[in-house]
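The structure appears right after this line, and notes come after that.
Only a single protein chain was left out; the remaining protein chains are all shown in position.
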Amino acid sequence: MVNDKHSQKIVDFIQNWSRKHSIWVLAYGTGCGAIEIPPTMTSRYDAERLGVRGAATPRQADVLMITGYLTVKTLKRVIRVYEQMQDPKYVIGFGSCTINGGMYYDSYNTINVLDKYLPVDVYINGCMPRPEAVLSGFAQLQKRIAEGRADGATQYKENLEWYRANQKRIIPNWVMPEYNW
Amino acid sequence: MKELKENIIQRLKTNFADAVAGSEFSYNRVDVHVKKETIPSILFYLKEEMGYVHLSHISCVDWLEEGEFELVFIVWSPVDKVKVFVKTRLDRENPVLENIDMIWRQANTYEREFREMFGIQFTGLVAPDEFILEDWQGPPPFRRDFDTAEYAKKTFWNRPGREDAQDVRETISGRDGEEIPDFAKKYSR
Amino acid sequence: MEEVLYNILGAVVTFIVAFVVGMTYGGLTRKITARVQNRKGPPFYQNFIDAFKLASKKTAIHHGVMHLMGPAFLMVTSVMTLLIVPVLAGNNWFPNLNFHGDLIFLLYIMTFGPLGMALGAGQTGNPNSAIGVTRGLSQMVGFEIPWVMSLVALMIQYHTTSITGLMEVQAQSGTWLMLSSPFAFIAAVMAMFGMFRYSPFDIVGAPTELASGPVSENGGKFLFVMMSAGSVFTFAKLTLYVDLFMGGASNLVVLLIKTFLLYMIPVLYGVTSPRYRTEQAVRWFWGWPTFFGFLAIIQAVILK
Amino acid sequence: MSFFDLTGTLKPLTALKQFGKQPHTISYPKVKKEAADRYRGFHYNDLEECIGCGNCSTICQNAAIDMIQIEGIDGKKGDSGLRPRVDNGRCCWCALCVEVCPTGSLSLTKDYLYVSEDPDTFLWTPGVDNPEGKERVSFTSTGDSSLNVFQRVPMRELEGKERVKSFAEVVLGYNEAEARAEASRCISCGICTEVCPDHMHIPEYINAIAAGKDDEAVRIIYDNNPLPEMCGKVCTRRCEDVCALAHRGEPIAIRWLKRYATETAVTADITHEIVNPVIKESNGKTVGIVGAGPSGLTAAYYLALRGYDVTIFEANAKAGGATMYGIPKYRLPIESLDKQIEYIQSIGVKIHFNTKVGKDITFKEIYEKYDVVFMGVGFPAAWTLGIDGEDAQGSVQAVNYLHAINSGDKVEIGDKVIVVGGGNVAIDAARVSKRFGADVTILYRRRVEDMPADWEEIEGAEDEGIHIIPQAIPVAVHKDENGRVKSLEYVLAEMVPDERGGRPKPVEIEGSNTTIEATSVMAAIGQMGDYSFLDEYAETIKVDRGRFVVNDKQQTTDPKVFAGGDAVNRTADAISAIADGFRACKAIDEMMMGTEK
Partner (left out) sequence: MRDKATTLYIGPQHPGITGNMMVKVQVEGDTIIKARTEVGYLHRAFEKLQERRNWLQSFTLLCRFCVPEPDPVEESYARAVEMLEGREVPERAKYIRVLMLELARMGSYLLWYGGQNGSLGLYTMGQWSVGDRNYILDLFEELTGGRIYHMYIWPGGVRRDLPEGFTDKVLRTMDYFEKRLKDYDDLMFTNTIFQKRTQGVGVISKEKAVEWGVVGPVLRGCGIKSDIRIDDPYEIYDQLDFEVPTAEGGDIWARALVRRAEIRQSIRIIRQVIEKMPSGEIYNKIPNPLKWALPKGDAYARTEATRGEIGMYIVSDGTVNPRRTHLRGAAYVHGVSLLEDLLVGENVADISAIMNSLGTCPPEIER
């Protein structure tokens, strides 16, 4: 029955629908963007209306928000965290810094382009993005999930070597478990 | 206020032979330059004898051209309401200073930072090697001879798509045939 | 044979109802909490969506057999509890395994789940889980005392160790036990705070301290199982309280009203409370609740 | 901590009352809250107003702004043709770019929402990609908030009453502090360089001045202008018209800054020391130059630097041409010019004074003796008014008058002088006359704002008490019995808009004839060339409408002969002449060295 095209479609639909309406964001403020997360999550903007809520550990989370710049030291942790998350998982790049370095493009300690190291599903523009922008970022992610295009994790798997090479290039002391998805 | 400030300088001068008063300021600030050997004793004296109980800040300035590091200790007395800037210079090639974290415990953090960022050694400092950086292989990054932009360009990738940018000055001079001599170019923006 | 089939069918129905009600209660809790917190909150069916999503997640966490068994233990416990507790008096759709002494059995079975979790969490190697579990067990030791005292009081007073027996007592006298044995009820409700792990007794999985504690290594399907087990367990526990103290229920609507009202006590108190540390929590349980437990026992001994 | 704290247990429960209240949540996708009126959202650029100065790009500490070519926008004078493009992957919305935008074209809007899956779509050209932003503009630059310094450091001048007493220089020049302050206003865009006929390196030398490197500034200036002090005093400075700051404020005083820098080299020797010119070894080629005006001197200077043997033939006793004889000394003191010419001579340029080609030496001789000939002959003759009675005694041409005065001659003008014309020559003649104690009136056909003279000059003239009668067309000069000028009759005119879109034309008003008394009338309505010295070469060196025909390398129809200055270009100012000379020098060098492309 599962092989049946139609039922597969229905299953996919339900899966995507539930994934879309239940987005658990990993509580990891990697950068200064973390300051707009509390307002987004709390009463004034209340992201929980859209099914967005925080998750304490990577095992439970669906979305990794990279809130702004990433230092090399944090990147190492972020990769580890990302690899601990369970499929399907998404990455939201938050603010200018994730796109092209932002203010810190010439800093020796921050990466400039996030999608070289992690697959990013949605970018939110701004420095810092307002809660509205964050919410519309979630909306975009929901759209992407509903259309079944949010396949960052799959891409990561497929291009793991490329990602690894980039990651290892800037993280000198690579001690990390192998990625087993 | 003026009297008070002169008094402070006088007291420090009588107790520490190498203390030299720095430039004068209209607001509540006194500058004292000392040799690096005197730093622990003068700070201790300021704290214990003169009531400068609060270490407000320690800063380090790299005077690359002069081959020296300048360390600035800013202490504050809630009684006098005066900031005393104790300044000393270290040789850039061999920057060593005595640890002062037994006078103020928070100096420990500053010293860790300077050790990492400027490569200044503090004799007797007990703290883990790494503070902010992790597996850093370059020179101490806050030294002025370390070029962060170049390092970033070399290490991190920039998103392509911006190569068509043009320089306004070059565009105009290309259009009207102006030839800017090389010695003038450094004054272009 | 047919009866067995019916019973199995009934058990499935019970489970589904418990799941749905438990989940809905969870969703309503979130909604009510949200309103108290000055916000709109998620739709009441949000928990279902979360559950579906968790179920649909790929799960690639390997920490060993015990870790896998953890959620299973929880589920088994919940289902067992559910099956023992009479849901609706005399309704064929909701059969139950009542027997003499089931109350005592319940006391044991209800600790079984957390213990299983403890084993599972221990195997993950995550210190947060380990510490969380330790805390959970200490806290359980805390609230078990008044809870057991309250039940013992009931058993002593009404000479029965079965739930149906106590329900019959209420049906015959026409008074709920919460009125005839108020101290036992108070002690039991106070213990319930610990059982539901809402604030102020949510130190076990406190996210800001232990990153959700015992469940920190469980995601996806594990969490789904735990979540559904939790919902079912919630329903079972509430039904048990209703059965014990509020005269049970003859139809689903009455049951829902009673359980919901009961459920709101820890929820609403939780909304306005920070959490106790473990030792404070234990001390709290061994304070007033135990005192009421004593009173209940004294009352039982006197009135027996 | 009491044994049982009832208040502490129950009081928190009052928080539950919030349950009954309407939550303050904004249901975002359904309800949209408008951003504040001052919100710093995406950029919007008014493409019409933008001049592509690139100041936004410079101030951006994130290197987020690129200047790029946009289809449909071509560069023109005063507009680089480039427009900013913002990399939203760099921008931090600090709006410093808005604060420094000299035209105020760049602003931020209320829009802030952009979410995309494609990281390459974050490059936006404001105004092109978001034309709708025009209505959403929020954070704008006003004159008050702008970080550009719109006020020029005022130039100290002699008082109007003081200055008419003598020929002392009116403009006193910046001192060091003023110059630094003025130079630091410059945003270094370089838009001015395109307008400068000579394409001087304006931002570079201004920056050098701002940095306190006056010597460097002098060197940069001498790179393509050998008469900078003259330019620093009297240049027509078209550069200042297009200055980016001029859009909302006063332009940088480019001329005064050049003057300041060159005046730091007090003598020719010091100039030589500072500029330290590299003179190439003699290459044996010879160049003959007719006329020691700006174009001739420029060509001579740079050719001499390149190792040519240069000789100039000058009809007058002093070099400088129109700058020497046409400009009054209160604007350009003779010492200043002498210093510069001395410097030019010091690098090996030979000047034969009082040698008028065609009279003292024939053009043929020069043509045959030198490998190349450059003609910077200027416009020695003046237009006449062409009205009745112009032959009266006391009716002179302003140019001739100035020439005579600058040569040290005395000219009798009486006490009532009327100058006809609105150009710099007219004003100069008027102001010189004023210095001789005359009561001076200027008649001009059009309105005052139409006058081609510098506004500073016009203001200066008014300060000195010179009366300007605009929209007045002279009709006749009346003579007295001795044949001297007695009065001038003119008719008023009204400005009629040109139907073809040109500038309004003055049309005489019938019957408005007025007569004013005068002791002398000076015509300053233009000059023309005198090419009689060419003799037989007049056939090969073509002249069209009073000017030599040259190609873009200043080469006349005779390949060996180059020409520059007023006799070639239509702008008729010193800087154009210098540009001609410089261009000719390069062309000559290319031709002789065989590097012609």
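By written order: A, B, C and D. Residues from 1 in each chain.
Please note the rule applied: contacts are C-beta pairs under 8 Å (C-beta built on N, C-alpha and C of every residue); 3 or more make two chains touch, one makes a residue touch a chain.
What you see is a predicted model, and the numbers here were worked out from it, not measured in a lab.
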item: Touched by the hidden chain, restricted to displayed chains; value: A, B, C, D
item: Sole contact to the chain not displayed, among A:83, A:106 or A:121; value: A:106
item: Touch criterion as defined above, residue of A:15, A:74, A:112 or A:125 at the omitted chain; value: A:74
item: Sole contact to the chain not displayed, among C:37, C:56 or C:81; value: C:37
item: Selected residue (touches chain absent from view) among D:103, D:188 or D:471; value: D:188
item: Residues in subunit A touching the chain absent from view; value: 26-32, 34-36, 38-39, 42-45, 54, 56-58, 69, 71, 73-74, 77, 81, 103-104, 106-110, 127-128, 130
item: For subunit D, the residues touching the chain missing from this view; value: 1, 5, 7-9, 11-12, 14-15, 18, 24, 35-40, 55, 58-59, 61, 92-96, 100, 108, 138-139, 144-145, 147-149, 181, 183-188, 207, 210-211
item: Hidden partner interface residues of subunit C, rising order; value: 33, 36-39, 127-128, 130-131, 134-135, 199-200, 202-203, 206-212, 271-280
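Basically, only the chains that are shown with their structure count from here on.
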item: Separation of mean Cα positions, subunit D and subunit B [Å, integer]; value: 47
item: Between subunit B and subunit C, centroid-to-centroid distance (C-alpha), Å; value: 61
item: Of all residues in subunit C, the ones touching two or more other chains; value: 34, 37-40
item: Residue numbers of subunit D (touch at least two other chains); value: 23-25, 27, 87, 89, 119
item: Pairs of chains, among all present, that meet the touch criterion; value: A-B, A-C, A-D, B-D, C-D
item: Subunit B partner contacts - residues on subunit A that touch it in the complex; value: 72-73, 76, 99-101, 105-113, 116, 166, 169-173
item: Interface residues, subunit A side, partner subunit C - complex; value: 14-15, 17-19, 21-22, 24, 27, 42-44, 46, 48-49, 51, 53-54, 56-62, 85-88, 180-181
item: Complex interface listing, subunit D residues touching subunit B; value: 52-54, 57-58, 66-69, 75, 80-82, 85, 87, 89, 119-120, 123, 187-191, 193-194, 199, 201, 203-205, 207-208, 211, 213, 216, 219-220, 223
